[in-house]
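With one protein chain held back, the other chains of the complex are shown just where they sit.
This part shows chain A:
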Amino acid sequence: MFKIVDKKTLSPSTKLVVVRAPHVAKRARPGQFVMIQIDESGERIPLTIADFDRRAGTVTMIFQEVGKTTMHLGTLRPGDELFAVAGPLGHPSEIALYGKVLCIGGGVGIAPIFPIARALKEAGNTVLSIIGARTKDLLFWEDRMASVSDELIICTDDGSYGRKAVVTQPLQEILMKEASNIARIWAIGPAVMMKFVCKATEPYGIPTIVSLNTIMVDGTGMCGSCRVDLKGETKFVCVDGPEFDGHLVNWENLLMRLCIYREEEQLALNRWLETTQGVIAAGGKA
């Protein structure tokens, strides 16, 4: 069992948990993730390691409440325990001195982009960052991102904070202005966002790294649920990724595979919302 030692609410539907998992903290590096399972009847879901503290033996995860498991996780409090936390999984980000780099985080993708931006900065890169969300309430970690970026652009879809734009708009402007100066781009966020970022950067030939969020079961390369088509070659996101060259990804297939369990997910959520905890969670939001 893995104890939750801290919990924060970053936005009405974005929460942060700090979990004691020394075996994960010991080796964790930016870009890696864990598989968690809340209780014995729960499902296994992947969450990126947003931060870690080796000395305290803890890892931090930031998640958006989108369905049964993440909403359930959102109701847990310090002192509660998770049934399973396995990791760190996947390959760490390839951090090196590239020159000028661009980090794009969309929505809950701001969480995983932060440690990458920080590591890139520490490696001596000039870090340009764009973070965006649907609306102001969903933005978080502006200060942390600012502290590791030479320049930070913030946008919201509805204009409630920063620029009224989706992240690809400032991206296009940067590309038009100085594409040849940008050595490498990282983009983490909803699959659709990553797809359009890659579409925008492809004509300029700038390597664009994305962290894919396919559906996983074991996270160790055993099931193939997380497979992705890279220009005809099949890879497993959990062991070969999660980061890939976004220009190789078959986004249509990826987006379709993310919808496999839509009906079941809705059913699970509705059923959970009828339970006491669910009522409290839903009430707490309203």
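One rule holds for everything that comes next: contacts are C-beta pairs under 8 Å (C-beta built on N, C-alpha and C of every residue); 3 or more make two chains touch, one makes a residue touch a chain; residues count from 1.
Just so it is clear, contacts and distances are computed from a predicted model.
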Under which of the names "Glutamate synthase (NADPH/NADH) small chain", "ABC transporter permease", "Alpha-D-ribose 1-methylphosphonate 5-phosphate C-P lyase" or "ATP-binding cassette domain-containing protein" is the non-displayed chain listed in UniProt?
"Glutamate synthase (NADPH/NADH) small chain"
Of A:66, A:179, A:192 or A:260, which one is in contact with the hidden chain?
A:260
Residue-wise, where is chain A in contact with the chain that is not depicted?
23-24, 27, 37, 41-44, 68-69, 83-89, 217-218, 220-225, 227-229, 234, 239, 250, 252-253, 256-257, 259-261, 264-265, 267-268, 271
